[in-house]
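One chain of protein is taken out of this complex; the other chains stay put.
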Amino acid sequence: MPHLVVLYTPGVDAGCDMTALCRKLADTMLAVRDEAGRQVFPTGGVRVLAYPATHAAVADGSGDHGFVYFNLRIGRGRSAATHKAAGDALAATAREHFAPLLQTRRLGLTLQIDEGQEVYDARFGNLHPLFASKG
Amino acid sequence: MPHLVVLYTPGVDAGCDMTALCRKLADTMLAVRDEAGRQVFPTGGVRVLAYPATHAAVADGSGDHGFVYFNLRIGRGRSAATHKAAGDALAATAREHFAPLLQTRRLGLTLQIDEGQEVYDARFGNLHPLFASKG
Partner (left out) sequence: MPHLVVLYTPGVDAGCDMTALCRKLADTMLAVRDEAGRQVFPTGGVRVLAYPATHAAVADGSGDHGFVYFNLRIGRGRSAATHKAAGDALAATAREHFAPLLQTRRLGLTLQIDEGQEVYDARFGNLHPLFASKG
């Protein structure tokens, strides 16, 4: 955690560098601060994964409409203000990135943040320790 | 919202046109009506994304068994009757589409509807306005 998964219709990446967007979104997450000015998301926990769909359908099929869905899953217990800060920052980053494409085509963009309600949670890799001193 | 994400084992699409299925599922969602006869899902919000897995394992590995998982995420607050109407309609569409394939191979088919419990929700594309007058 936090994991940001981006699902999108085929062809969206033809008009837009999605790898660059992933990096921007990760940087945006790293920059989020809580009310006390502390980094909200630990550096080693920030992950963005983007997946173009292989098959898709949007709306009533009346045009070549695209869609990008951003789903951020975070741990429980953060404040509503932090949720809003994170969501607004990510949406602003995505909006800016897609601005040129939105001039040329119709695109649905939705961003949602979920608090994980997991009944089991384990981390057992070797990435977090590398960033332990960086928050 | 609503988002229908379809995850399936590799090779299922060899026996079945998944792009056509996505369109049928989207049309099914558009046709769902509530108790008062109103369209449940706004046209501009209907999205179906299908993803074949790159790697998979099913059951005990005793045969080339396939699996398709349909997950529909919708907004909160709709009635149980609407949930059932949407689920039954989507399952009927999928069942009909897979009927030929089910004659030739074993396939697990599961459809679940989740109500999103998101703590942040933003839409910032230009697709919804196009359909605003169509519900």
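All chains are identified by letter, namely A and B, in their written order; residue positions are counted from 1 within each chain.
The rule is simple: contacts are C-beta pairs under 8 Å (C-beta built on N, C-alpha and C of every residue); 3 or more make two chains touch, one makes a residue touch a chain.
Since the model is a prediction, treat every value here as computed from it, not as a measurement.
Undergrad: If the missing chain were put back, which residues of chain A would it touch?
TA: 1, 3, 5-6, 13, 18-19, 21-23, 25-27, 30, 43-52, 116-128, 130-131, 134
Undergrad: Just checking the interface: what residues of chain B touch the absent partner chain?
TA: The missing chain touches chain B at positions 7-9, 51, 53-61, 65-69, 72, 80, 83-84, 86-88, 91, 94-95, 98, 102, 106-115, 117.
We take it that only the chains that are shown with their structure count from here on.
Undergrad: Give, as an integer number of Å, the spacing between the C-alpha centres of chain B and chain A.
TA: Roughly 22 Å separates the two chain centres.
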